[in-house]
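Omission of a single protein chain aside, the complex is shown with its protein chains in their original locations.
Chains: A and B, in written order; residue numbering restarts at 1 for each.
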Amino acid sequence: MSHADPTPLLPSVLPFPGGCVLMDGAMMDTSQIKKPARKAKSAQVSLAYRLAVTSRTLAALFGGYLLAALTSVCLTQWLPMPRADAVVTGMLLSFLAYLGAVIWCFACRTAWRAWAGILLPAGILAALFCIGRWLS
Amino acid sequence: MLLATLLCYAGFTALCLSMSRHYGELLHSKLSVNRGRLLRVLGWALLCLSLSSALSAPAWGMALVEWFAALMASALLLVFLIPFRPRLALILAAAGLLLSPVAAFNQLLV
Partner (left out) sequence: MKEGFRQAMAWLHTWIGLIFGWLLFAIFLTGTMSYFKAEINRWTHPEIPVRSVPAAASIERAQAYLQSNAAGASRWFIRLPDDREPALGVMWQTPGQEGRRGFVRKSLDPQSGEEIQTRSSMGGEFFYRFHFQLQMPHPWGRWLATAAAMLMFIALITGIITHKKIFKEFFTFRPRKGQRSWLDGHNAIGVLALPFHLMITYSSLVIFMSMVMPASIIASYGDNVQAFYADIFPSTNGAKAAGTAAPLTPLMPVLSAAQQQWPDGNIGRLVVNNPGDANATVAVFRSAADSVIHDNGVALIFDGVSGALQTLPTPRSGPMLVSGAMYGLHIGEFAGPLLRWLYFVFGIAGTAMIGTGLVMWLAKRQLKHVKTGVLPLELRLVHVLNVAGMAGLMIAVAAFFWANRLLPVGLAARGDWEINLFFSAWGLTVLHALVRNGRQGWREQLALGALLFAGLPVLDIFSGGGYLLASLQQQDWVLIGFDLTALVTGLFMAWGATKFRPVPPVIAAKSDEQTATKKTRQTGIDTAQLEGEAN
């Protein structure tokens, strides 16, 4: 059996004592799943899982960068400092925003939430920036 | 910075001993709750003393950097010494504490 189905590099389930936890948080008790059913289910689970992971990765990678950039731009706009200093501070802190975004994307319960957690704050930050620009 | 380093190492040793598992490994006896608490207080006190002795130098930026280096170096030395030379690890801490008044005196003079 171990030769027939190659160990996938991307595990379809996370090992967990007593069972498995899928990325969407659902629990699955491996000991109770029959083999043929497990094979069919794991193939099905696998695709949805892979799509979810890809989605989260894209959200983290590109969405995270977007959030980091918007954070830096917003900070630069609103910080009461000379222009160059505000720019530098914005850049210095942007990476923390990137970190937060990436952690969110993989910690939240679904891939949809990942995107929501990126796009909503992005919208708010963009709005704040525009307001700041319009006020000055 | 010598004083700071000696105090760091001693402080980490005290904190290590304040955990019953390590106390048992190193001193082959059971750790009482009171002694554990005492060791923990002593450990933190030594670390704070170490920091203040480092910051007595005029250039606080450089001193802070050197203190962090001493902190990490002493922690690494202690943790990798314990499984191989536990007695040496403890002797170094004791020796460090004994030498610290000398180092302190030296620092005051400079």
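Here, contacts are C-beta pairs under 8 Å (C-beta built on N, C-alpha and C of every residue); 3 or more make two chains touch, one makes a residue touch a chain.
For clarity, every value in this text was computed on a predicted model and none was experimentally measured.
Visitor: Which residues does subunit B use to touch the chain missing from this display?
Guide: 12, 15-16, 19, 22, 61-62, 65-66, 68-69, 71-73, 75-76, 78-80, 82-84
Visitor: Touching the absent chain: which residues on subunit A qualify?
Guide: 2-3, 6-7, 9, 14-17, 21, 23, 25, 68-70, 72-73, 75-77, 81-92, 94-95, 98-99, 102-103, 106-107, 109, 129
Just so we're on the same page, only the chains that are shown with their structure count from here on.
Visitor: Which whole number of Å gives the spacing of the CA centres of subunit A and subunit B?
Guide: 42
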